[in-house]
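Structure record follows, encoded as structure tokens.
All protein chains but one are shown in place.
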Amino acid sequence: MEILSEAILTNVINKRPAISHKGTFGRAVLIGGNQQYGGAIMMSAEACVKSGAGLVTVITQKDNHAPLHARLPEVMVVDWEDEKLIFQVLESATVILIGPGLGLDEHSLKLLKIVLSLQTKNQWLVIDGSGISLFAQEALSLTHPSHTVFTPHQMEWQRLSGIPIEQQNEQTNATFQQKLQANVIVKSHRTEIYTIKESYHCPLGNPAMATGGTGDTLAGMVTGFLAQFQNKSDAICAAVYLHSYIGDFLAEDNYVVLPTTISAALPHYMQYFSNKD
Amino acid sequence: MEILSEAILTNVINKRPAISHKGTFGRAVLIGGNQQYGGAIMMSAEACVKSGAGLVTVITQKDNHAPLHARLPEVMVVDWEDEKLIFQVLESATVILIGPGLGLDEHSLKLLKIVLSLQTKNQWLVIDGSGISLFAQEALSLTHPSHTVFTPHQMEWQRLSGIPIEQQNEQTNATFQQKLQANVIVKSHRTEIYTIKESYHCPLGNPAMATGGTGDTLAGMVTGFLAQFQNKSDAICAAVYLHSYIGDFLAEDNYVVLPTTISAALPHYMQYFSNKD
Amino acid sequence: MEILSEAILTNVINKRPAISHKGTFGRAVLIGGNQQYGGAIMMSAEACVKSGAGLVTVITQKDNHAPLHARLPEVMVVDWEDEKLIFQVLESATVILIGPGLGLDEHSLKLLKIVLSLQTKNQWLVIDGSGISLFAQEALSLTHPSHTVFTPHQMEWQRLSGIPIEQQNEQTNATFQQKLQANVIVKSHRTEIYTIKESYHCPLGNPAMATGGTGDTLAGMVTGFLAQFQNKSDAICAAVYLHSYIGDFLAEDNYVVLPTTISAALPHYMQYFSNKD
Partner (left out) sequence: MEILSEAILTNVINKRPAISHKGTFGRAVLIGGNQQYGGAIMMSAEACVKSGAGLVTVITQKDNHAPLHARLPEVMVVDWEDEKLIFQVLESATVILIGPGLGLDEHSLKLLKIVLSLQTKNQWLVIDGSGISLFAQEALSLTHPSHTVFTPHQMEWQRLSGIPIEQQNEQTNATFQQKLQANVIVKSHRTEIYTIKESYHCPLGNPAMATGGTGDTLAGMVTGFLAQFQNKSDAICAAVYLHSYIGDFLAEDNYVVLPTTISAALPHYMQYFSNKD
């Protein structure tokens, strides 16, 4: 298992091409946020925009549109009941995130099934939070596993893999990843990443980050990185590493690190590493 | 009567355990905010999240969801008409706060009765603002007094205890606390705390804090501290002391200390005291 | 005509009494904000809260509640259609502001008439913006002129006084003030104040403040100062002077001074002058 280091950031976060436009940096589509958990998709969206995705559309329950826009006019919004528009928006996506605050009811499941059925071979898909729980519970299948990333915390990983938390280790996790054939980020106080070729350990992170929304923020960052960076496996690792790197820095002065403060710091830290060799 | 000092902060606010997750720091459920007083529960929620509670759910009148989320996507929200979901959310709570901006009408009373009847012996309950007025007016009873905290200002304490403001002193207050068997924070320019074993005096605080929302912020802090710290009596004292400590610092440069500025400063001050011996 | 100086600030903005509570600093009730002009009452509310009024309630069209609370949970809100609650809130007011963004239609006029008819001799009333236009157009009468402040810009003053802008000067203005018997703040690039006993000239202010909302902010400050300071004539002068004083300071670094930045600076500047002799 490879231990991640700052090298992953300097490798992935390069200077942007001088001749480019917003489309160059990808179209991210984020799906989640029911009435109870709307804040989750808002936090994912902030992370995605501030990590540099070119265009971000959020498909969410309508009550979430106003507070999302009040915080982040940079996103576009779609009512998650508007299937026609959802189909249209998904078609042009570079990367799709589904799950933060999605909930577990019929409509949530329907949206997950739509996404799984429509994913093209050129699109990346990130499945987080209740998206993972639904996927496990309904025994769904992936269309393009190698272009899919699951971002479970340990309990969600147990639901997905059947491996009890106390038996989750490099070997059991890697074995199940081989069965899934998808990429997996197992979040814990020391997050691990399992890809088709390799597994990685993130040595950073701290308990000040143990608060609601930290995972939603990571999911948004992974999505933003996949939207714009070409080596997808490295992009995933870089997002995980940077999330904890910023969290560690903020924890020096904060007893609890609010997830939105991680997102706020993204443009600065990414610029710092893009300037480093 | 013991006079509180900085020692209460260094004792209570310890470094977080390295191996932990958001559940480690408790599930807080906050109930309040009708149409007129919605801002109160928003301020409590900010204080609760920023004092480090692991997961925070706010049960409030639906019109308050959007502005609350616009300020604080870190919380989950529940419509206070949705009884089924309220029951479910209350069941998993570590600590419950009811009262900020709750109002005095039938529905408010119904919510208070639900909370009182459902409180388990492992759950802590904080009753603030109109929750106290309703409790007094309807002569309600506590289910677990020793796990309950009242946070009245002097007029609310008069309503609850029957002691006229001008006769409120250490002896009369302590006598009524013995009858109640609950913990009481009597807020004034010099706040006092009455617990089952001891009473405390907070020597800090200043008139720049005399503005709407200061009490709602304290209630949110008490809730956040009870959610994560094990010695509950000390946790209550630490929340009171830190609230005034930050308020005194901010008053050096502010003629009026907006309650939300106290909450904004919480992660920094808590980190400062967690590093101190 | 007396030229105002910093002395008005050091005289009015004194240290707050150590033994006090939020009620000590007054209850302000602000009325205004229809669908089109809702931002006006939001800006008045920010100025009023941040200038130190103890409790602030905003009576406004319902669509304005969410954005107001998203910015300022410190206020209470009342739907301006809810007459029963309006009567109740007005009864306990120390000072009432009506006019910012009020509009000119039937309902706006009805609200103005309610306020004029209910004002008690202990309450101060500030009439701003469309409140002034309606008052002039409908030829309404004041209940307690000596406890009333009009805050017209030059065109509104023309409507109220009948004096064409080009003929507005100390003498014509003072003459009409004597007829009104109310206090008047005539806003222009050099604002003047006419009270029953004296008239004042504010030597400060600058063209970076010539932007929508500057007047709404002043109206909120006048209201906040009247709520908490005892010498009402001086309180009015101090609010006018401080508004321009902060505006001048901000204009050193800003081509346009957004009104909300004046309000944000209030707690700091008021503290500065409260410390000065």
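Each chain carries a letter (A, B and C) given by its place in the written order, and its residues are counted from 1.
Everything that follows uses one rule, which is that contacts are C-beta pairs under 8 Å (C-beta built on N, C-alpha and C of every residue); 3 or more make two chains touch, one makes a residue touch a chain.
Keep in mind the model is a prediction, meaning the values are calculated, not measured.
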item: Residue among A:164, A:203 or A:267 that touches the chain left out of view; value: A:267
item: Hidden-chain contact residue, picked from the options A:32, A:52, A:131 or A:215; value: A:52
item: Residue, one of C:15, C:107, C:189 or C:268, that touches the chain absent here; value: C:189
item: Sole residue of C:64, C:94, C:108 or C:244 that reaches the chain not shown, by the stated touch rule; value: C:64
item: Contact set of chain A toward the excluded chain (per top definition); value: 13, 16-22, 24-25, 49-57, 65-70, 72-79, 85, 266-268, 270-271, 274
item: Absent-chain interface as seen on chain B, which is shown; value: 66-67, 70
item: Interface with the undisplayed chain - residues on chain C; value: 35-40, 42-43, 46, 63-64, 66-68, 70-71, 153-154, 188-189, 206-208, 210-214, 251-260
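Convention: only the chains that are shown with their structure count from here on.
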item: Chain nearest the overall C-alpha centroid of the shown protein atoms; value: B
item: Centre-to-centre distance between chain C and chain B (centres being mean Cα positions), rounded to whole Å; value: 34
item: Approximate Å spacing (C-alpha centroids) for the pair chain A, chain C; value: 48
item: Multi-partner residues of chain C (each touching 2 or more other chains); value: 66-67, 70
